[in-house]
Every structure is written in C-alpha cells, then in structure tokens.
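The other protein chains are all here in position, but one chain of the complex has been omitted.
Letters A and B mark the chains in the order given here, with residues in each chain numbered from 1 onward.
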Amino acid sequence: MQVKKPWWQSGGVRIALALVLLILFGGAVSGIYLSQIPPEQPIAFPHKTHVALGAQCTYCHPAAAWGPNAGLPGISKCWGCHQQVQKKSPELEKLAGYVQRNEPIPWVPVAIQPDFVKFNHQPHVQAGIACETCHGPVSQMTVALPQPRQNMGWCLDCHQRMRPNDFVRLSDCATCHY
Amino acid sequence: MSEKITRRDFLKLTAMGAAATAVMTGCGPMSRYVVRRPYTQMPEYNQTGESTYYASTCRECPAGCGILVRTREGRALTIEGNPNHPVNRGRLCARGLTAQQGLYNPDRVRGPRFQGRGKPTSPPRDLTWEEAVQVVGSALQKPPERIAFLLGLVPDHLFDLVSELTQALGAPPPLRYGALAALDGRTTLLEATRRLFDTPALPYFDLAQAEVTLAFGADFLQAWLSPVTYTRAYGNMRQGNPRRRGELIVFEPRQSLTAGNADRWVPIAPGSEAHVALALGGRVAELRGLPVPEAFRAVSLEEAARVSGIPAAQLEDLAVTFATAERPLALVGGSALTQPNGLVTAQAVLALNALVNNLGQPGGVFLTPAEATPAPLTAVSDLVRRMQAGEIEVLFIHGVNPLFELPAALGFAAALENVPLVISFAPFPDETALQSDYIFPDHSALESFGYQRSLAGADRPAWSASQPVVVPLYNTRATVDVLLAAAQAIGRALPYRDEVDFIQQKILPLLNAGGFYTAPEILTFWSRWLQYGGWWTPAAGLPAPRSPRLPASFGTLTPPPAPAEGQFYLLTYTNHLGDGSGANRPWLQELPDAMTTVTWNTWVEIHPTTAEHLGLKDDDVVRITTPYGAVEASVYRYPAIRPDTIAIPFGQGHTALGRWAEGRGCNPAQILPAATNPAGDPAFIGTTATLMPTGRRRPLARVESKDGVYGEH
C-alpha cells in the first residue's frame, strides 16, 4: 500500500526548493565576485610602468604622508610630465582630452572602507609600513586591484603582529569606529 | 568678481556626500564603488582629507562675532569661534553655530528672477544678471528723492556703499532697520547717551568685573547687543573674579533667560521701570552722601513702590545693596526701553552709573565707537507714509524682512502696493521678497566678502572681516557688485572696480591706525585682514563717557496704564530664533527654547494662577486679540511671569521663508501697536490684549517631558 508522502517530500517541491537555494547561493557568490573585481576606470592607468620608471607612490598620492586620505592626482600632476613625455597611446589620448576640456578625471578608488571605518594613512606611513603591505603588488598591476579580505580581522591581525605591546590601544573600537 | 575668487575656483569631490550615506548600508556591488573627481589643479592651501579654516564674520545677528569656518574639499562643515576676535574670543551661540544650514538651505533663491509680486497674472520667470543690472540701472535713474533703500541692521560695507551711492544720486540716505534693534530699544539707548554724554554711541558695560549689577529689561544672555560677549562676561562675573562672586539683580515683568540666571528677579510692573530707576537713583545718592540731583527727585521710593508693585522695603534693600557695593553697575535695554517712558528709563539708569562713579572704571560703563544710527521705528513709519502717498517710485530692500518684522499696524503691506517698483536682494524667499517685483539674490553670508565696522561687544576699536569660505553655490551676485555695475551702466559710476576694490579702499585708513598688525601696502594688509578675520587694536580700551550734565528732568513720566479686567499687558521677546530670519534653520527650530523647552512652534506664556482663573491648561489654543489684530497660540503655563502679563516669543509665524519656517506658530508683530516713545522706538505698553479660549488643543513639542507630550504611545 502506498503511503502518501507529506507534501514537502514530493519531488516537485524538492526541485523547486533546490532551485531557490541554488539561485540564492549563486546570487551570493556572484555578489561577492562582483565586489572583488576591479571597476572600470576612465583611463587604464598602468601602475607598473610608472613604478618601473622609478616614480614613488607618494609622488602621485602625497597626502598619505600627512593625512588620512592618500588622494588622487589631478590632471595638472599627470600633465606636468606627460606634456613632455608624448608617447602615442590611446590611454594618453584620453588624458589629453581631459586636460583640453579642463575636466577632472572620474577615478574610481578601489581601496575603500565603509563610512563607519575611519582610516588614517599618516600613522601607518610614519610607522614605516610599506604601501604594498596593504595595497598589494602595485608594481605589477596596471589599474589598481582591490585586495581581498581587507576586513577588520585583517586589520587587527596586523596590529597584533606588528605592535603586540600596543595592542590594547590598537584594538580599541574608538581607534577606527566613531 | 575679484582675483581672490578665481584663485579659489576649485572643484569639489562631489561623491563624498553620497558616499557618506550610501556606503553605510554595507556593500552591494553597486554601492561599493563611488566615483571621485579630484581637483584639476589642487590649490596649495588645500589638502585632501585635511580641513582648511577660513576666518570670517557671523552674519546671523548684528553682533558681528568672529568665526572660523572649517571646510574640506570645498564644503563648509562646521563653524567655530575665532579665538582672537575681540567680540566673542572663540565662543559662539546657537545661531552662529547653525549658519551652514542657511548656506546649504534647499529653499534659497538660486538666481535673479522677475517675481511679479506673486500675482498669478505675472508669473515669475528667471532673468540673467545683465537684465538684472539693467533693471537696477533704470531704477536708479528715477527722480532721486523718489528712491528709497531699506537695509538691515548691520553697519556693513553695503551700507557704506549705498550711502555713497545715494549721496551721489542725491537720493535720501538708506534706512537701516531690524526687529532686533526695535525690541532692544537701541535708538532709545543712543538718544540717552547723546543727551547725557553728548555722543550717540552704544554703551559697553564691563559686566565681567562688576560686583553688583542691576539690569533693567536687558536680556543680555540671549538677545540684546552682543549675547556671546555678555554671556562670556557673565561667566567671568560669576566665577572669574578673584575678589568676589558677582551678584545680578534683574527687573523684568517676565523672566527672561537673563533674569532666570539672576540672584534676584524683581517682577516689575511693565512701564514702571523709569519710576523705579529714578527712585533708586535718589536713594543711592542719599546713601552715598551726595546731593540728590534734581532729575532724581521726580519720584519718591513710596511712589515707585506703588506704581511698580515692588514693596518699598525691597526697593530700599536693593538701593543699599547697590550703593554700598564695591563695583556697582546698572544696565538697561529691551522691554525697559520699548515703553512710553523708555527714554527717561535709559537716561536714569545711565545716570545711576554716573552716581556711583563707574564711568570708564573697571566694572563700569564705556562707549563704543560711534556709528551711524540705525533708523528708529518712526523713520520707517515716515517711509511707509511716503510710500502710501505715492512718493516712492522704487524701493530697494536688503537684509531686512519688513513684512514680517514690522508691526502690521504700521501698514507696510498696504503701502507696498503703492510703490511701482520693489527690488529685493534677499538670498531666501522671505515674505517681502515674494511681494517684490524682482529678486536679485545676494550671496549668502558664507559666500561673500564684506566688513562690519561697529561691534557693540568689542572692548576695543575693531572691524570684522568677511570672506567667502566656499564658491557661491548658485547664480547669485554680490549686491555691491550689482549696484556698482548698475551705476556704471547709467553713467554715474562710483570710483570702485568691484566689491573687493571697494572694501580695500575703505579699509585703507586702517594701515596707519595702530592695529595689532599692519603692512606697507594694501595687498599685504588685505591678506592679513583675511587671515585674522578683521582688524583691531592690540590692547583693550574704549573711551570713557564724560561726566554727564544732568538735566533738571529726564522727561515727563507717563504713569503706566492699569489693564482693565480681562486685559493683559502683552510682551514679545526674542529667543534663539532672533528676528525670525533663523526660522529656516531646522536645527534652530529643533533647539529647545531655554526657558520653556518648547521646539518648532509658538506659545503664549501665561502665569499658572491666571491660567487657572481662565480655565486654561497647557497646550490649549487661545486667541490673543489687541486693537490691531489677533493671533492664536498654545498656552504654556509659565511660572515666572507677572499674573497681569502675557508674553509671545518673536520669530515664528512665517508665511514664506522655506519649508522649515512656513506655517509654524504665529507672528506677534501682527498684533503689536505702531506707537513709539520719544526716541522713536516702539512703545508696547499701553496696548493690552485679551485672551479667548478656542476650545482646541494643540500640544507643544516640549523637551522638559522626557516621554514626550503626546501621551501614551
């Protein structure tokens, strides 16, 4: 005698449920993936070329040495070199266009933190942390790539490793959140 | 404009504001990345992520406090006091602290426009500044005696320029008027100093070093000449004097914030201040062994006690306290002066200081540098009369909102109909601007250059400087530039290139005036002037008034009328909303009134026993009627007001001025009389009001009840 299965054991419901879970899971995976791919930049700026030519990070991002934000270079900084260094390339054409129109370049920063995280470059630079420690091997990148897992555990981990004697202060909520 | 502004012609990092709210939600891929637009050319004084401070002058009231505006990436963030400024020494009041809500107010006028007086037949339309200059130019070509300028209270560079312009055109000089000055009785005070000391100058009272202070009506902690200066002085009077803790005694019919902080509040009958001051003066002279001056013999202690309702024994006690004090001081203003007897009161109180020899002494009375007198109410009613008679063809209005601030009984609204051309320079769509033919918006205060010459709270000669802290947000233009361009267009050019050039020429004499800095030429001086936020002398020092020649009489005394049964003395006063121009700052609306803790609305203060007698409870809506009109407000049972007096705060009841001001509370100017005292200031006592319950109830949002006032929820 056939025992009637409860409705939630019927095949159709199970398949539907599996599909819903799959879609949710897929959505989550793609969401995480999308948040980790670099965004489209207005100019595919080749970091590695500039680093290879000997440009220091703080030449274009000088505010890292004295303030919270490293800052993005304006067109005057780019054009300061490139009006002399006139190599033909489609990316440089774009730069010339921005300079001609006196428009700011709409850069999309990738190393960003949420609004409730207050990060200050200056103490880190002062403590002698190299830029690559957090920003990855920029000397091998063209456009800057977001670094995975730049989360609170990562911050705390480094604070504990580098300054074990100062960890009470460096793990205080008010160091970063206010 | 000038070189100075193009130099600061920067672009903002526009995405910061969006980032602030968007990123907080955690991060979908859409909100993870925001676009940043860096400066095309980074100004050398600006660093990303670091604040840049600009010194300027607060324009929220005529006191002229020095401010430092903290900016970042071209946005004005917070406003802080300028620690070197002689008026406020780094401190600020609530009005100055919320000034950026004016700059970034969403309801600002965004460009020159034809307003058409709000008539449906002539719909508003936008104009260009070239058209605007043409309109102003042709208006200036009208017969000069038919041109009128009505300006705000501040003795600023615009007033100086308009004075020169009207002189060149042969037009009558501009009038400066504001409700703050009228409610303070400033003209009365100036007239009293002119009569007693031969100089019409606002007195500076050295409250910080005074040991016993009698205050007649002056609410110096919240309104009056310079609230931040006097609040600072009050703090030092209490705890900063190594000799003793200063004592404060206040005579007021309704306890203001100042009276609330006093050691003794004397609930004097409105209109009897002159009697009390004269009687006290006579008694103080006797106690100090001086011959009693003739003018002080007019009123005996007993008569003053009878008129004022203060027991004679208490008056005697106060006279002894004052006469025997080491550093006595008497100051006067506000509700004590806006009376038929106001001029007598002002002279009597100033002469009281002369009796105890504190003129020019520490803890005494000094005179601030004389200024061109603001127009009293009588001058404005004269203008209204000429408008009514059709003698004014063009009226320019800047920095004042007469339709809101003037007593409706004066008939300004009707007279405005008889003026063929009304041009407003208001940055906000206030009541008067909306009834104008044209609005040619000036920059807001944080976007403009300027100076203020006369600072009632400075203990030394001082000028205060204004400079733009951000690029103008909208298509506004400095009124000085508009007037200069218009004058040039009609061939009556003044010898100034633009606003900055005008200011530089005006401050030129300061190069050799003994300030705490100077420079060999104007451009260096100008950069320091902007850096320090003004110019002042290194050491404190104001002239002492000369010993007064007391007249035989300060004037005839009108005995205050006793209110009939069911009638009440009506008072109005200013709190942190000031003259009402602060009503469109949402945080000023949200700020609790210091005494009642009411927010966002108007209330009428009634003594609890009076309310009980009338069967009124808190939040009952009553109709307050005078011969000039009626308004409605919710009852606040105020324990510190005379039972025969009611009071309504000034500043609410706007019918325009944007989303946060409109349709909120009532405007007591609608029911005030247009009567004046001999000095030309308003005389409110003599008009009494009736109260009529409406049967409705409208709860006031009071902060004093932690759980709110809407009951269970």
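By our rule, contacts are C-beta pairs under 8 Å (C-beta built on N, C-alpha and C of every residue); 3 or more make two chains touch, one makes a residue touch a chain.
Please note the rule applied: contacts and distances are computed from a predicted model.
J.: According to its UniProt entry, is the unseen chain "NADH-quinone oxidoreductase subunit F", "Carbohydrate ABC transporter permease", "Na+/H+ antiporter subunit C" or "4Fe-4S ferredoxin"?
T.: "4Fe-4S ferredoxin"
J.: Taking the complete complex into account, tell me which visible chains touch the one left out.
T.: It touches the following shown chains in the full complex: A, B.
J.: So one chain is hidden, and I want to know which residue out of B:267, B:515, B:563 or B:649 touches that hidden chain in the complete assembly.
T.: B:267
J.: Touching the hidden chain in the complete assembly: which of B:521, B:565 or B:704 does that?
T.: Of the listed residues, the one touching the omitted chain is B:704.
J.: Looking at the full complex, which residue from B:599, B:625 or B:670 touches the chain that isn't shown here?
T.: B:599
J.: Sort through B:36, B:91 or B:398 and give me the one touching the missing partner chain.
T.: Going through B:36, B:91 or B:398 one by one, B:91 is the residue touching the chain not shown.
J.: Identify the residue among B:312, B:473 or B:614 that touches the chain left out of the display.
T.: B:473
J.: Spell out, residue by residue, where the missing chain touches chain B.
T.: 16-17, 20-21, 24-25, 72, 75-81, 88, 90-94, 97-98, 100-101, 103-106, 221-222, 227-228, 231-232, 234-236, 238-240, 245, 247, 255, 257-258, 260-263, 265-267, 473, 576, 586-592, 594-595, 597, 599-601, 607, 609, 639-640, 643, 664, 699-710, 713
J.: If you put the missing chain back, which residues of chain A would it touch?
T.: 66, 114-116, 118, 120, 122-123, 126, 168-169, 172-175, 177-178
Throughout what follows, only the chains that are shown with their structure count from here on.
J.: Name, in rising order, each residue of chain A that touches chain B in their complex.
T.: Residues of chain A touching chain B: 31, 34-35, 39, 63, 66-77, 102-110, 112, 114-116.
J.: For chain B, which residues count as touching chain A in their complex?
T.: Chain B residues touching chain A: 11, 19-21, 23-24, 26-29, 32-42, 47-50.
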